[in-house]
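Heads up, one of the protein chains got dropped from this complex, but the rest are sitting where they should.
The chains carry the letters A, B, C, D and E, assigned in the order they are written, with residues numbered from 1 in each.
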Amino acid sequence: MPSLESLLLPAVLFFALGFIARVIKSDLRFPPDLAKVLSIYLLMAIGLHGGYELAKSDMVIALTSIIWALVLGFVLPIIGYLSLVATRKVNPMDAAAISAHYGSVSAGTFLTAIAYLDNIGVTYESYPMIMLAVMESPAIVVGLLLAAKARRSQSLSNVPSAGAVVPSTPVDNTSESGFGSLLRDAFTNGSVVILIGSMIIGAISTPSGMSKLFPFIDDIFMGVLCLFLFEMGMVAARRIGDFKKVGLVLAAFGIVMPLVGGVAGAFIGHSMLGFSVGGATLVAVLAASASYIAVPPAMRLAVPEANPSYYLTLSLGITFPFNVLIGIPLYHSLVKMMAAA
Amino acid sequence: MPSLESLLLPAVLFFALGFIARVIKSDLRFPPDLAKVLSIYLLMAIGLHGGYELAKSDMVIALTSIIWALVLGFVLPIIGYLSLVATRKVNPMDAAAISAHYGSVSAGTFLTAIAYLDNIGVTYESYPMIMLAVMESPAIVVGLLLAAKARRSQSLSNVPSAGAVVPSTPVDNTSESGFGSLLRDAFTNGSVVILIGSMIIGAISTPSGMSKLFPFIDDIFMGVLCLFLFEMGMVAARRIGDFKKVGLVLAAFGIVMPLVGGVAGAFIGHSMLGFSVGGATLVAVLAASASYIAVPPAMRLAVPEANPSYYLTLSLGITFPFNVLIGIPLYHSLVKMMAAA
Amino acid sequence: MPSLESLLLPAVLFFALGFIARVIKSDLRFPPDLAKVLSIYLLMAIGLHGGYELAKSDMVIALTSIIWALVLGFVLPIIGYLSLVATRKVNPMDAAAISAHYGSVSAGTFLTAIAYLDNIGVTYESYPMIMLAVMESPAIVVGLLLAAKARRSQSLSNVPSAGAVVPSTPVDNTSESGFGSLLRDAFTNGSVVILIGSMIIGAISTPSGMSKLFPFIDDIFMGVLCLFLFEMGMVAARRIGDFKKVGLVLAAFGIVMPLVGGVAGAFIGHSMLGFSVGGATLVAVLAASASYIAVPPAMRLAVPEANPSYYLTLSLGITFPFNVLIGIPLYHSLVKMMAAA
Amino acid sequence: MITLYPEKLLSIITISSMEDRLVSMFKKYGVSGFTILRARGEGSSGYEADISGFDSNILVTVIVSEKRMEPILESIERKLKKGYHLTTYISDVQVISPDKFN
Amino acid sequence: MITLYPEKLLSIITISSMEDRLVSMFKKYGVSGFTILRARGEGSSGYEADISGFDSNILVTVIVSEKRMEPILESIERKLKKGYHLTTYISDVQVISPDKFN
Partner (left out) sequence: MITLYPEKLLSIITISSMEDRLVSMFKKYGVSGFTILRARGEGSSGYEADISGFDSNILVTVIVSEKRMEPILESIERKLKKGYHLTTYISDVQVISPDKFN
């Protein structure tokens, strides 16, 4: 059974350990900056690797991958938004903020999938790595557009309270109203800069320069991933504590939406892009995963009306553990079935 | 001479360097979170290794080791407490808090001993690793019991001051009086969770998963240990500055108590558990070492009447340097003599 | 062209990436302690290596290197000070503080030069490593002396304001006036302690102890250097933003002064010390580089009248990028020309 | 002109392992929130570095209405009597939205 | 005897991603400087850890003369109405060099 094999991967076990540590109320805490350092390392390592491989790859497939990544990034949040609004359990602003997370991606989930495939000896293309970089941001833009639309329809109720503002003071639209600046933020996001920057460096560096880097980006990679997932397990357990606030319908969305994404991604990876089983599994994982690094702060700034508990609990507390523990082997089986068909 | 050999080990030299840096009043400071990160790594690495080895070991010996670890953890603090009370230099609350440290263990000392044995090519069993995990907590419980006993005998003087509390306010025994919660704290302690969790992961992971982790937990281990001991040298030097506050009798306790523990541990490791010279040396080191991570915060919470300067100076400023510089080669010689006899 | 080869080194590319990240206003931030941790590692690694090599080296050459390092450390700030005062663009206090930076060294630049030489397969002696350690501090002393001289000539204007101090209060010359304590600070500086301490440890450790350390100090070295330069690129870009405050003449000093130092260093390395092309290039880089770790805080304390914007912008914003991107290959070519002549 | 309302700001400096107890005490007495900052310092019990995992201080601040303050102070006083170190001070502040803190 | 002058100390607790906006608002209204501290805490929007890159609070403090305060408070109130979380309080302080803050 693939699921058990996935569970016995050290990276997944450390995720579980972090989760359990919180459940048994251990006083274990990681220093506040450790997760950030680990994720800088992970993005740098995967970017350098990806860039190094991509330099030898087919640019036409690379471009096609980018286009499909954009399609996923734009379409998934819209599906999510419409489903959420249909449930009538959240208001449109919350729906916009939540669904933006599902159009973006989780590098932690992606890396766990890579560890999973490596462990069972399945190879994969390097194109999904560009898709990872490409998919970070577009969903933020879609989220903003959906929120703007929702805000317009609510605007009647907001006018009176805004009227309380003394009109003689200078209007400080420093950046709140600046859609352009939010757009720029989305694409100059720190994770995107590390990932794309490292990919370019991996692609253009001299081979002798790269060879000096490989021990750093290869040998300790799995250990760093384990530490990162250890901490993420603690974070997820803290977030899942808000499960009750979120309610059953929303919680179900946190499992159904990745399944929808996973099927879409598997189809695109396998049928549209013609990737191997490993590569298509990675595309499925990208589509299924929800962002918890880039999108939450963007939504806090751009959609302050939305309740952060909702999107953080869904993305970190439900979808992330689901994907790491169950989703990855599931999407892999699905792609294997597609390939066999 | 073994002692010199021990001193020329990089790990020990870095400890000395840290110590000297403080003595010459260098402005060298490590970032506040570095020691924590390094110790998370060290516990994880040693746990994974230990678990991996243990999975192949004899469960009867493992259980016997655990029982002897418990015996040491319970008996050593009682010996410590009785000796301290006999000196009449500290009050019973301080005696309870100090002696709890000596029933627990110092992972930093244990790892230095491993580096020492590795360096001179002496092999050892993996059972002492479980003993390390087992011995973290029981002494905390003994410390609490001793303090509760001491508090009861002092209670007459406390009643009046407690009477000053306005009786109509709700009694806030949130957790102070909760002996159960302190007990739970002792066993869900962060270090214990990392160590036992990593041992289990090391034992149940697939071999191919573990093989990806070995470069991380092996290759950089010694370097990380050096950095950790570098910082600990600075911490020890800062603590030994309080030497005068502590007084000569207490300072002597900080050297005699590890010798007592070392002899007891050597005897148990060699004669009771039948370990090799390396393994018995490690048991001696466990018994001789005093906790400076798990026990101090536990005592601060549970025995607030005790003066932290006493136990921190003894454990970090005296016993830790003594064991690293002199104790380890000494216990090793002792075990060799026992083995030769 | 050597310059391009240098630019395609991963370490240099990451420096550029950090720089660009700030220019495009990315929200990328490294945790505040990461740079410190990375530089502790880099100093430790280079010190251990250097000490290990030095133990096998010629002590006469080592001593001669130290003497030439002292000469550079004392003479370069004086040249800098006189040039700056001659420009009449800064007051003497600023001139003293700025020029102290140029007599000291930048370990980051030195390590980039090592990466550069390694990449193109050029070997070098280990003596420049001691020069790196030796040159950290003397320039601080020269800076203090120059500032004291400048302060004396300005003292007439200061007396009245000092007269406002109520004379009956105890004079608190805790350490401000203590030239001795500043001197001690200069030589017990954290970087110097790590570097010299690690060199000694590298020299006296047992070979078997050192062999356990090599994976740590070798394998991940280049990766850590890349991360460090990534952050330094961001810092440099932030500092170069103050370019306008500094003015064109001062900015030019930030490029001319390293060229002067580079020529002096190349001459000393090649002709006076008789080093190989690699070794002489490293001496040139030492002389050309400006401190940004040890000297700025020393100047803040000792020369509070000087404007930190000036020396930080020059050292971090102009000279450091100049050396990393252009200087290193330039000094290398220069030494090659000398060697060919 | 923005109207301001008076509230109290309670600050407590103590070792980081006291955090959980203080937080549950606050919750018991119904404060609306709290903020925690890492600190180091020196006092009657010697120097506390900010080495996480060894010893480290925290500065806990709570904005609270005067009427909720009394039981909190009493609880702090009880803890002080038990031997805990809690450097405590109160200051007057003004806030924009007083309902937030009640 | 050192003369002291009255000023206001404005403190704002919010999520770290608000930093850039607050800083540019301060600059717009001409404050002489500001100080930022890392914080974590709990309030109406739940617990904020101080995990950098995930969620983290900041405590922003500004010393400002009373006359400059009003437009800043109005700007904060506008942000609060938009849904941003800004726990804000003001206290009276005394300074040595009042020209520094004007």
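Just a few scattered comments:
What we mean here is this: contacts are C-beta pairs under 8 Å (C-beta built on N, C-alpha and C of every residue); 3 or more make two chains touch, one makes a residue touch a chain.
All values reported here derive from a predicted model rather than from experimental measurement.
Residues of subunit D that touch the chain left out of view are 11, 13, 37-44, 57, 59, 70, 73-74, 76-77, 80, 87-92. For subunit C, the residues touching the chain absent from view are 32-33, 35-36, 39, 161-162, 164-166, 169-170, 172, 174-176, 190, 235, 238, 242, 292-293, 296-297, 300-301, 304-309, 312. By the touch criterion stated above, the residues of subunit E touching the omitted chain are 1-2, 4, 7, 9, 23, 32-38, 63, 91-97, 100.
The definition used in the following text is that only the chains that are shown with their structure count from here on.
Within the contact network of the assembly, the step distance from subunit C to subunit D comes to 2. The set of chains touching subunit B and also touching subunit C is given as A.
Taking each chain's centre as the mean of its CA atoms, E is the chain most distant from subunit B.
Taking shared numbers over all numbers used, the subunit D to subunit E interface scores under half, which places it in the different class. Look at where the CA atoms of subunit A average out and do the same for subunit C: the two points lie 41 Å apart.
Rounded to a whole number, the gap between the C-alpha centres of subunit C and subunit E is 37 angstrom. In subunit D, the residues that touch at least two other chains are 17, 38, 52.
Those residues of subunit A in touch with two or more other chains are numbered 27, 29, 31-33, 36, 190, 219-220.
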